[in-house]
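One structure is given below, represented as structure tokens, and several questions about it will come after.
Note that one protein chain of the assembly has been removed; the remaining protein chains are unaltered in position.
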Amino acid sequence: MQRFINDPDDIVDETVRGFVRAHADRVRLSPDNPRVVVAAGAPVQGKVGVVTGGGSGHEPAFLGYTGKNMVDAVSIGELFSSPTGKSFHDAIRAADGGAGVAVLYGNYAGDNMNVNLARKMAAKDGIEVATVIANDDVSSAPFAERDKRRGVAGEIFMWKIGGAKAASGASLEEVRATAQKAIDNCRSVGVGLSPCTLPAAGKPNFQIEPGKMEMGIGHHGEPGVKIEDLKPANAIADEMVEMVLADHGLPAGTEVAVLVSGLGATPVNELYVLYDRMADRIEAAGLTVHRGYVGNYFTSLEMMGATLTVMALDAELKELLAMPTDVPGFA
Amino acid sequence: MQRFINDPDDIVDETVRGFVRAHADRVRLSPDNPRVVVAAGAPVQGKVGVVTGGGSGHEPAFLGYTGKNMVDAVSIGELFSSPTGKSFHDAIRAADGGAGVAVLYGNYAGDNMNVNLARKMAAKDGIEVATVIANDDVSSAPFAERDKRRGVAGEIFMWKIGGAKAASGASLEEVRATAQKAIDNCRSVGVGLSPCTLPAAGKPNFQIEPGKMEMGIGHHGEPGVKIEDLKPANAIADEMVEMVLADHGLPAGTEVAVLVSGLGATPVNELYVLYDRMADRIEAAGLTVHRGYVGNYFTSLEMMGATLTVMALDAELKELLAMPTDVPGFA
Amino acid sequence: MTALPNAGAGALMQEVAAAVVENRAWLSELDGQIGDGDHGFNMAKGFGRAAERIGAADTLDSALNTLSEVLIGEIGGSMGPLYGMMFSDMADAVAGAEAIDAQTFGRMLHAGLDGVRAIGSADVGDKTLLDTLVPSVAAYDAALAQGGGFADALTAMTAAAETGRDSTRDMVARIGRASRLGDRSRGVLDPGATSCCLILVTLADGVARRLDG
Partner (left out) sequence: MTALPNAGAGALMQEVAAAVVENRAWLSELDGQIGDGDHGFNMAKGFGRAAERIGAADTLDSALNTLSEVLIGEIGGSMGPLYGMMFSDMADAVAGAEAIDAQTFGRMLHAGLDGVRAIGSADVGDKTLLDTLVPSVAAYDAALAQGGGFADALTAMTAAAETGRDSTRDMVARIGRASRLGDRSRGVLDPGATSCCLILVTLADGVARRLDG
């Protein structure tokens, strides 16, 4: 394993320490909890707090989206594991400016349980909490069972929109409803070209044979829904767009935001190669690309692969998308 | 090779097309040259133009630093190959707002020759050109032969400072002198943990045995100066800091900016692990870290590894560093 | 003996923790095949940390509470809340008892099961730790109801735990990370069912040894 590791058990603590140190102008560590990172200016009195959290190993997600006009506090779990209920609770407390807190997170068993625990604890503090659960990954369950689908890179848009809405002075219910609209308007799909390795294991979780690819792979290397021969970039792009749009069913003329995220090890130039073709196909389907995002936004350690997220836009979402942010992970 | 590739010969054109499309709000393609990307607002009449350029495969470098308050126009080469003299010339023309153009680039044989060609062409157009040649890589030549050293991630600071100086309304000579000061104040070192693969070759350029690492590796996988056993992250961080500071020789109390860039495939959390330790050692050496930058700023396709850059600061550099930018590659 | 003194049962829980730590790689390997590969690492981190804070002389409820606090407060994941609530509710069931007899142990098992059910929402057949836990508790009950002693009930529980764990091999996951796999989740033991079996079997074995001694 050719990696920068001390003791694998310490990697999350070291990451958080390095992160808070590097971005001291924008974030700080919670004084109560070394697994909670808080935006420099948070909490803002009278503003709805925005909280997220999730397992580590997806950097810049989750902690990289902490900062001005986006996430107020983030709770941090072990590699690929939900943060504790206590950490979600401490993040909620750190983000609370008296107007309630929106917890915007992804649909994973652990996160659901831990957020529920945190919610109960926050209720005792008298903090009003609303939740939005991202479920944008089309290949994780059929459309009819959308509540089983997992949250993937669409969460970036959910945080961007929810954070901007909160910054605009909206109420908790408005923030919740708008973040919910954002994620409802998102569909994502991932493709994996190589596995990833948890440092404690020292060898890949799973295998992808050279010359094959896993369509529908999860952000933790959960196996995909289909193993296929590795195809040229354009053919992969076509297949991903097809899966997303088939599920989306958007009327012609819809404006969309498109996010192509690398899974960690794929060179960034290849993400642009994918994007170029995806934008072609999306436009050929009668949609209009309002804005594109290409980069390593939500990764899976050193996995080779990429995700595509398409978010349908309306006037409100476009305006909120345009609000500037100042967070380490969002260029 | 588990990668997103169509025809390897097309990858640069596809990348540039995807890039310009995704970031149409911030950049545009030169109408004269499909290998020149220009900032949306450039040229600004009366402002010194800032140009860079280099081989592809280092994304977000070089094209990702095009935009407000940073680079006005960038010329783009094949993978790991200098752009043509014509592309440098076209970038110079696109950036020229009548106040001259500063070409801030890295010290590579090809780039030197092609910039020289471009300079001659620009002289015929009556455009005044100044150049700064980055040479921050301490392991590429001894201190006594600094003019042989190559430019690596210190170029990010050179562009940031040069771009900000130009945006502040400075003259060409002032921009040149300040960008020169920035790079003179930078020292960098890289370490490689795994090789990278040019798509046209389909197999790694060179080998790094599992369990080994190459200290002093170049951004194109040019072999390092020392092959060592792979060590824990902290020991690697210590060695890198030592190499940089030994060459730098900064007096105690100096404020510095620290940039840790991944080479492509190393997970971002591990860069923070390195950063945390590096900041410790830099502070233990009596220096003060004014600001840290951690991420994939200057990559080498899918190489595993990282670079460390330390830039000594003064009041002017601190102020220029703080100027906001709006470019795709800089969070 | 027909009952286990509550005081001193900390040592028993240290044995359970040691068993989890020992099986760390195997549990993560199972999870790697149908999940995300972290199960063994997080379990070992939680149980290992708890073991350092549990004294051998601790009461069972105190040891269970320590374990629960570490899991809920420091480990997270799915196991933090699931096992955390299980052990916390188990602790409540034995708190204050001088000694733990067959009936008290049974009440403790039920409390643990209820704790898991309250926080998760899986059922038998979903390929989760409930496929171990539910039949184990039922077998324990049945052995007592049929007139068996504490030791007999523990033996029955052990056998049921192993059968329950093995039953997950041929199941298709309907909940959690593995559920999207559909048929591809077949053929691998469920990691949670496996760790749950390990916990119950080690517990039963430790109690039985102490009853003998």
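First chain written, first letter: the chains are A, B and C, and each begins at residue 1.
Definition applied: a residue touches a chain if its C-beta (ideal position, glycine included) is under 8 Å from a C-beta of that chain, and two chains touch if they have at least 3 such contacts.
Quick caveat, the model's predicted, so the values are computed rather than measured.
For the chain excluded from display, the touched partners among the shown chains of the whole complex are B.
Here one chain is not drawn; of B:G85, B:G262 or B:G295, the residue touching it is B:G85. Across the entire complex, the residue among B:N114, B:T131, B:S188 or B:T299 in touch with the chain not shown is B:N114. With the whole complex as reference, residues 8-9, 55, 77-87, 108-110, 113-114, 116-117, 139-141, 148, 150, 198, 200-201, 205-206, 216, 218, 220-223, 225 of chain B touch the missing chain.
Note that in this section only the chains that are shown with their structure count from here on.
For the pair chain A and chain B, the distance between C-alpha centroids works out to 28 Å. The centroid of the Cα atoms in chain B and the matching centroid in chain C are 54 Å apart.
Averaged Cα coordinates give chain A a centre that lies 33 Å from the centre of chain C.
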